[in-house]
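Can you read through this structure? Questions will come right after.
Only one protein chain is missing; all other protein chains are in place.
Coming up: subunit A.
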Amino acid sequence: MTPHTSVTADERTVLADLTELLARLMEDEYGLDDIEIGPDTTFNRDLELESIDLVTLAGLLQERYGDRVNFAEFLAGMEFDEIIELTVGRLVEYVVASLHAAEAS
């Protein structure tokens, strides 16, 4: 996990984006509007998201970033245990890397 002190401007922006998307999802699906979300937050244990919620999140990411970020492919490449342990910070890293790759190509 990247320490907070060294996050790049990119990562801060993406973290802010994801925090907003996740807050929206938690409110829409579970009526929760006071969720604290940070880089160490896990989707499974902390947010208690079910796999169908991650499909919804994939749709929100698609709306926000278009085809540059493919959340389904990201998770399809992971072992089950990695998905269980997935943190918001890990997704931030993936989104930033995907956006950079799209810029470079």
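Note that in this section a contact is a pair of C-beta atoms (placed from the backbone, for glycine too) under 8 Å apart; a residue touches a chain by one contact, two chains touch by 3 or more; residues count from 1.
The definition used in the following text is that contacts and distances are computed from a predicted model.
Novice: For the complex's missing chain, which UniProt name, "3'-5' exonuclease", "Molybdenum transport system permease", "Chemotaxis protein CheY" or "Alpha/beta hydrolase"?
Specialist: Result for the unshown chain: "Alpha/beta hydrolase".
Novice: Which residue among A:L32, A:I84 or A:A102 touches the omitted chain?
Specialist: A:I84
Novice: Spell out, residue by residue, where the missing chain touches subunit A.
Specialist: Residues of subunit A in contact with the hidden chain: 44-45, 48, 50-52, 54-56, 58-59, 67, 70, 72-73, 75-76, 80, 83-84.
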